[in-house]
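The excerpt is restricted to a subset of chains, each kept in its original location.
Going by the order they are written in, the chains are A and B; count residues from 1 in each one.
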Amino acid sequence: MKQKISYCLADIAARFGGRLLGDADVVVQQIATLDSAGKHHISFLSNSKYRSQLAATGAGAVILGEADADATTLPRIVCDNPYAYFAKVSALLNPLPQAVPGIHPSAVIGEGAQVDPSAHIGAHVAIGSGAMIGAGCVIMEGCSVGDRTVIGSNARFYPRVVVYHDCVIGNNLIAHSGVVIGADGFGMAMEDGRWLKIPQIGRVVIGDDVEIGANTTIDRGALDDTVIEEGVKLDNQIQIAHNVRIGAHTAIAGCAGIAGSTSIGRYCRIGGSAGILGHLQIVDHVEIASFTLIGKSIREAGSYAGIFPFARSEEWRKTAAHLRHLDELAHKVKALKHEIEALKGKTE
Amino acid sequence: MKQKISYCLADIAARFGGRLLGDADVVVQQIATLDSAGKHHISFLSNSKYRSQLAATGAGAVILGEADADATTLPRIVCDNPYAYFAKVSALLNPLPQAVPGIHPSAVIGEGAQVDPSAHIGAHVAIGSGAMIGAGCVIMEGCSVGDRTVIGSNARFYPRVVVYHDCVIGNNLIAHSGVVIGADGFGMAMEDGRWLKIPQIGRVVIGDDVEIGANTTIDRGALDDTVIEEGVKLDNQIQIAHNVRIGAHTAIAGCAGIAGSTSIGRYCRIGGSAGILGHLQIVDHVEIASFTLIGKSIREAGSYAGIFPFARSEEWRKTAAHLRHLDELAHKVKALKHEIEALKGKTE
């Protein structure tokens, strides 16, 4: 059984700020949505349009913004950013399980590897020779860390993460299961009808406070490095090719793919299954819609999209047929224009 | 060597029904396509349009529908659903290898975990504390099951499957290698230029008779659960985000992505690399074409698509250029309309 944690509302406000209204002694043990909350739950309203749910909630307390401060009489904390406040309260009520320092006897540690005594190395882990694992790291079962790879403090590797050799990883990395960091980029040269492999001798370098979702892959650089700057958040099943650079605090949703040598700015948001071709530059604060392929560099911040609108299959088939003949349609319109000009001449 | 299994046609018809025509004593050992079958093979015709292949087949026996009952003189079983019949005969001729009950000495079993004595736990497996593994489960080498996760009976986990903590899985799950169930959903809040992680405290709950393809990922819920109902079939490399619900008997092809909090109905069929945005509702019996992004809820059963038709690159470039100026073209047509109206006035 996981242990229950409890805080009274006064404790929470003391810790994270905000204006406390109502019973400061109400005790909460968990966070929940307005719909499913019970009396030992604290809930939150981060968008006024769901305000109607406040009336029906069974929550013992609520976090909300100034605009909604009087929308309930429940014990509540009023703050500027209820969604961020919720994140902090949830982290308080749901601390990560304490990892026991030490190396599992089934783990295999390479020659000259340095594992901080406070780190946890799980069952069936392999740490390469000369690798360094920082203080407080939790490397769960079945992970593999390559030779000479350096991992900062407080990393959390879920089971079966692989980091190849010679990579450099900052502090607080969260890597979910199936992540592969540092595999060879896709580089080859054609000669006499055969592909020659180009050795991928760059590294992957990852800044602090990065999170990487399950089964995401980040290839090592061909000659120079692949770089993921601090605070970058990657969802599941993303593919980052060799020599890509992703700017700090950029967030990328699941199944997106970034081709080789592309550089993405800071604070970008990239939608699910989006793609960015290789050797492009994307400036800071660019938002890219899901399912959009970016085929040219983006020099101006803003929001970009390119999605085929879906429809009933029979309507789509019609649209697709017209699309195939768009050139013809454009020519027809031009021809009509000429005919009208001719007619005008006659009627004048 | 795998052992050969043989059945005579009479045995098969006795077991699965259908109308037996021709030599009931013909013995078959394996199932094969009409093209590649030999005399110890049974083959099948599930679509009359391939009827011409019947003449040339070397098969010893054939499964077919009533419409094709007389299209061959080979020993045959005539039935309503030859494709389903084929599935059953193939399962009969190709039983899964018997797993030896017991726990491999290299496996690591957490405190308080309960492994049914009939279950097979392979080499280098890690079972978390308090986890439960049901009767007849086969958990192959290198799998990881998190703390307190409960797995029903007869699950089959191929090598290197990961299930995180606190998930609930029904009976008969087939999970292929690289599957990750229960990793954190992609949830975070922006505050002062930094992302705060939102703990993902929901679970993944999976019904009976589900199959999940290689390297598919299913994230745990943020607060409530992610739910995969009974009989759902997921192909490889699919991404299911947090708090998604997938209705019973829905089948999803490879590389599709379903964004957070979306709910998909029962008996839907979703094509490869399709995407569904977050917070949408898709009713039962919806078919979505490959490569289609669904950006709005679908309230009516039926077939939907949105795919850019491919062409020779030079033609596509022309179409794309016109597409970029579609607004202009529409305005031109409007202007022509006005000019024609004016001309009409003059000629009347």
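Here, a residue touches a chain if its C-beta (ideal position, glycine included) is under 8 Å from a C-beta of that chain, and two chains touch if they have at least 3 such contacts.
Quick caveat: nothing in here was measured; it's all calculated off a predicted structure.
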One sequence, 2 chains in place: how many copies belong to the entire complex? 3
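Assume only the chains that are shown with their structure count from here on.
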So the centre of each chain is just the mean of its C-alpha atoms; given that, what is the distance between chain A and chain B in Å? 25
In the complex, chain A touches chain B at residues 1-2, 30-33, 36, 81, 83-84, 86-88, 90-91, 94, 97, 104, 106, 122-124, 140-142, 158-160, 174, 176-178, 209, 211, 213-215, 231, 233, 235-237, 249, 251, 253-255, 267, 272-273, 290-291, 307-314, 316-317, 320, 323-324, 326-327, 329-330, 333, 336-337, 340, 343-344, 347
Write out the stretch or stretches of chain B touching chain A in their complex. 106, 108, 124, 126, 130, 142, 144, 147-148, 160, 162, 164, 178, 180, 183-184, 186, 188-191, 193-199, 201, 215, 217, 219, 223-224, 237, 239, 241, 255, 257, 259, 273, 275, 277, 287-289, 292-295, 302-309, 311, 315, 318-319, 322-323, 326, 329, 332-333, 336, 339-340, 343, 346-347
